[in-house]
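All protein chains of the complex are present and in place, except for one that has been dropped.
Letters A, B and C mark the chains as written, and numbering starts fresh at 1 in each.
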Amino acid sequence: MRQLRKLAVAVLLSFLAAVASTGHGKASDTSLEATISALASAKLKDRGNHIEALAATGDAQVVPFLEALAAGDVYFKKSDKTVFITRKAEGGLQLLDPLSLEEGEVVGSRSLKKVKVNNKLRRLVRGAVAGLTVQSHDAGTRLEAANALYKSQDLEALPLLKAAVAAETDETVKDAQERAIAAITLKNVKASEAERLEALGKFKAQGDQEALALVSSFLPQAKTAAESEAAALAIQSIEKSLAMWDAVENVWYGLSLGSVLLLAAIGLAITFGVMGVINMAHGEMVMLGAYTTFVVQEVIRKSFPGFFEFSLLFALPLAFLVAGGVGLAMERGIIRFLYGRPLETLLATWGVSLILQQAVRTIFGPTNKEVGNPDWMSGAFEIGGLALTANRLWILVFALVVFVVLLMVLKRTHFGLQMRAVTQNRRMAASMGIRTPWVDARTFALGSGIAGMAGVALSQISNVSPNLGQTYIIDSFMVVVFGGVGNLWGTLVGAMTLGVANKFLEPYAGAVLAKILVLVFIILFIQKKPRGLFALKGRAVDL
Amino acid sequence: MISRYLFQALDKRAFWVAVALMVFAVLVPLLNLVVPDGHPLHVPDYLVGLLGKYLCYAMLALALDLVWGYCGILSLGHGAFFALGGYAMGMYLMRQIGDRGVYANPVLPDFMVFLNWEKLPWFWYGFDQFWFAMVMVVVVPAVLAFVLGWLAFRSRVTGVYLSIITQAMTYALLLAFFRNDMGFGGNNGLTDFKDILGFSLQSSGTRAVLFALSALALAGTLVLCSLIVRSKLGKVMIAVRDAESRTRFLGYRVEHVKLFAFVLSAMIAGLAGALYVPQVGIINPGEFAPANSIDVVIWTAVGGRGTLIGPIIGAFLVSGGKSYFTAAFPDLWLFALGGLFVIVTLFMPKGVIGLLGQLKGLASKMPRKNADKPLPAKPEAAE
Amino acid sequence: MFQHSKKVASAALFGLMASAVMTTASHAEETIKVGILHSLSGTMAISETTLKDVMLMLIEEQNKKGGLLGKQLEPVVVDPASDWPLFAEKARELLEVHEVAAVFGNWTSVSRKSVLPVFEELNGILFYPVQYEGEESQRNVFYTGAAPNQQAIPAVDYLLENEEVERWVLAGTDYVYPRTTNKILEAYLKAKGVADEDILINYTPFGHSDWQTIVSDIKAFGTAGKKTAVVSTINGDANVPFYKELANQGISAEDIPVVAFSVGEEELAGLDTEPLVGHLAAWNYFQSVDTEINAEFIETWKAFIGDEDRVTNDPMEAHYIGFNMWVKAVEKAGTTDVDTVIDEIIGVAVPNLSGGYSAMMPNHHITKPVLIGEIQEDGQFDIVAETDGLVAGDAWSDFLPESAKLISDWRKPFSCGNFNVETGQCGGSATN
Partner (left out) sequence: MSLKERKPLLYLDGVSVSFDGFKAINNLSMVIEKGEMRAIIGPNGAGKTTMMDIITGKTRPDEGSVFFEGDTDLTKHDEAAIANLGIGRKFQKPTVFESHTVMDNLVLSMKGKRGVFSALFHQEDAQERNSIADILEIIRLEHRKDALAADLSHGQKQWLEIGMLLAQDPKLLLVDEPVAGMTDAETVETAKLLREISRNHSVIVVEHDMSFIRDLDVKVTCLAEGAVLSEGSLAHVAADPKVIESYLGR
């Protein structure tokens, strides 16, 4: 991951360098250099002025320097206070000239001091870079610049933007630029009424949280009655659409929470639901999956950094094998002696869970481990007023895929048939030549393996620590029992119901009370339907 | 006279253990207070506190055994009753502090003062009276057990479903008591107690008395449970455990029997909690943690469920083991504890008590009628 | 049958008693014992195990220097297993059975509350190394972590001045530390003229893992046109999913900075910090502090633990300071006698790792610099602000009405942890 990042930075830098050298001459090099070294030796508080000075030159040559500054890659030598852009290299840091980007020597990091920036300076840099790159050759850079200006609403950038929008050919970029212009227009006291009304209309149509913020902060500054009226109308309309999206958002959050619950519970639906083993070590199987992901990522980071994006794909089968293997060992070593005594399995598996937790603690240490999100698992995109985060979406998809595959395995494969036969009538199945012990072992391994795969997914949103399993075990049992033991569909519906119920309660009751209410709901629900949502009927299902 | 009557009505083992506990109740405080420090027979304060704690655990295990071992109700939420009893006692002890709190507020406990509570919440009223607190110690758990049991047993929720809803109950209470808005001190719980009925909790004497009370309470509970188990009701309970619907067809109200056992057990657990709190000096929501309730199940299973002294032995062995191992092998003790549970379930399905039976059977080469027979199928598990 | 099992039961009991008695009898006089009371299993092991290790390192280093008063120090490690009553039991065991001269331990407030009566009764010494909510000053306890005025208030000041924040989200886990801290901050912010509607307070349960709703609320709150920041008192485990959700919903530090009081280098080690760059933390120490003494400490630590990637953090520094203070006080007193040490340690100053000296104040809190750091890509903090001088820990907050009346001074003959300046009396519990 780190290497990849470095690579990206390097590519970006060289690209920007190319942009810079073609864009402008190198006339004012000396004054630029002076400003840069003044910036480096200034106090944190005063650095802002120097950044503004750099931006005011309008010289795109400073862009790579500013970018590096924001990224924390600018250092100066302790000895002579000369300023460099740096990048990591063998044996220390590779020095680069801040303007020409010529490579210099590699020095140890102790002889350098970092030119620190804070959020405020980073914001400044972002605005400055945006102003300088609003007419860049690269559409992506222009888009970024326009978005940055939309956020910073820098009045001085208005003429630049207007020039840019006239020359713009790319529709997306043009849109963003117009949006930025509209935002700045609302701030601009010199703008005409017509311009402002147009901007208000634009935000009314945009209808999101940011638009609401812009319009409501504009309202007190409205100069004419028409403006205030338009603003008030826009606020009303935006609030209405936001309320609608709010409900949609709650459903989405609920489904997303439900998918997490489903993933956590689905392995248990096999080991507990189908086999009747009260598997208190289920959470630890999830944990093993998460740690497998960690190990896979470590190996990839160390040896094959290019494959990081695929780390989860490698981790999935491995997690299945690791957790499944441990499950198999558990079944063969312990659980098979306890069939027909489900409450005893509770004790034994609780013991196993303690051992597994401590084993992981001994091997990996007690602290959280870093499991990175590949790029395709990061970030968010918007559908209307709904922001979908990539990791949640993938987890939902993954949970459903696991569910469907598992259902297929149970319904369509020979193994599934044997499994169902054994759970329904062990003796009959045995007399028909099914090796029931082997089926038990494989079933348990399957359930454990699936829990392991769930661990891979959960590692993307939560802590990877020895306590990981404990976080999910109770919720998992609630889901399986609520849905109805022995019924996969029940687990699906149960998980989703609990997820959505929780998320609809949360805004009103708060997170803690919402969870309590859901638990109370489960307790009362079990009174009504003592066998869960999807109770199996008939004589053979007594667990 | 009475003892002879009891001797007949009780399980003999239970009788002797109860007698031993009573001796214990006198002996340990004596060895602690009278025998001088340094004497080989001196029992240090540390050990008095530790054993007192175990006695409360043993009571809790006994309470669980009454419902699990004899009535087939595996409660994974017994810690909740224990904690509620503890909170009732804690609230009394809190009110006892009076104006000796750091903010010297005569009514409000410290944690309410610095979080700007204006006045005492209504449910804290009355807890300045010892008798009221003592009534609440058993009434609150009993009411909770009654409501939950009445709902669950009437709807015939059994087996794992029942276990899971008891777990849900204690988990919900855990979350609720964590909330500061509940007015029970949130995560920190109730602590910093000064004295009970005017006796300082920090004096050896008070602690010795608390120890003696715990031992007597355990002995009393043991006698009570033994009387119940040996009565016809006890037989009905076992009948319910082994064949619930058959019992129903005999005309017994299974839900009433279960409810009785459950409520009584909750009351015993509450009492155990109330004795526990002044001895450890703190009650906090951690006691509601589902893992704690599972611990209780484990004590009972290790000692041998369905016997009255099994849970007592189990509670002492497992918590004693925990005390020892956490000091002797701080990095490895979970392996030992986890291994113990696996071994007990695999090789000692009837717990330590059962193992003793098996050993005895082997030693005399004359198996008792049931000693080497496989355990009767466990119908309660099959529901 | 019944006799048999009874015999075993009583044998087990006697075994237990015997083992305890034997350990009591076997203590030798050649060493000075130091108790280490940190959870090595259970939920808190994640934070506390490191502190056990750092204590072992400090003791080893001290022994290399010839020990203390000519004797070697002997660490006694126990595992209270994140179980609060067990903390009390173990504290009693350390003091009564092992007769340790001082105990270094605890992380959570509840565990400290649980052991307090034990230390009071058996007259022991406890060094508590973690930032906490204050509202306590006990004769037997030395608080080497930050009180709210050594962490929360400077952090808020920084945001007010440097980020010009006008709207505040106070997000915390629902327990005493966040509740108290947020009460204090709320009062402080209002005193600074922040309006009610510009403060959003939110509490979540322990280990909360689904942050979607709350993060989206924060986002909505933050797009009201005023600069917004989040002050996070979210507890350990819940932080990772919280930051992950922040990153995924695209809230960058430049838009809505989050300043946290319980996120340090150890916690960041479990996170991909790239999207978190710029979020803040307030501590009294960062690993990135650029001093010789810190470089040396880090080097020793890495060598001791045998792992180049292990980080250092604020509670470790607190133990470093606390341990050295105790050593110095013992040397000054010439004895490990508890009462003498308690008297001698007040005013003792030892070097801290950020280049200055920390002193033990009469209220049993210490003086420390307050540092504000921004998270960097490498999981370290860039220190962006530092208080001008040292800040003395304030046991009783000035921003809570009842607490403002109290002061603490353990010097003789005053010896009071909660002196009420209005009534002129020393309040209840903390007196001895």
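The working rule: a residue touches a chain if its C-beta (ideal position, glycine included) is under 8 Å from a C-beta of that chain, and two chains touch if they have at least 3 such contacts.
Predicted, not measured: the structure shown is a model, and the values here were computed from it.
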| item | value |
| --- | --- |
| Chain not shown: contacting residue from B:F153, B:F260, B:W299 or B:F316 | B:F260 |
| Residue among B:K12, B:R248 or B:K360 touching the omitted chain | B:R248 |
| Residue of B:V107, B:L120, B:M134 or B:I228 in touch with the missing chain, whole complex considered | B:I228 |
| Residue ranges of subunit B at the interface with the undisplayed chain | 228, 231-233, 235-236, 238-239, 242-243, 245-254, 256-257, 260, 369-370, 376 |
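Just so we're on the same page, only the chains that are shown with their structure count from here on.
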| item | value |
| --- | --- |
| Category of the chain touch graph - line, ring, star, complete, other | complete |
| Chain whose averaged C-alpha position falls nearest the assembly-wide average | C |
| Mean-CA-position distance for subunit C and subunit A (Å) | 30 |
| Multi-chain contact residues (two or more partners), subunit B | 175, 178-179, 331, 334 |
| Touching two or more other chains - residues of subunit A | 357-358, 470, 512, 515 |
| Residue numbers on subunit C that touch subunit B, as the complex places them | 1-6, 8-10, 12-13, 16-17, 19-21, 24, 40-41, 77-81, 83-86, 88-90, 92-93, 96-97, 108-110, 113-114, 116-118, 120-121, 135-136, 174-176, 179-180, 183, 203, 205-206, 400-403, 406, 417-418, 420, 423, 425, 427-430 |
| Contacting residues of subunit A [partner subunit C, same complex] | 1, 5, 44-45, 72, 114, 116, 118-120, 122-123, 126, 151, 209-210, 212-214, 216-217, 249-250, 253, 256-257, 260, 357-358, 361, 365-373, 378-380, 387, 389-392, 460-467, 470-471, 502-503, 506-507, 510-512, 515 |
| Subunit C - residues contacting subunit A, complex | 40-43, 45-47, 49-50, 162-163, 174, 202-205, 207-210, 212-214, 216-217, 219-220, 223-225, 237, 240-241, 244-245, 247-250, 253-255, 257, 266-267, 269-272, 274-275, 277-278, 280, 374, 376-377, 382-385 |
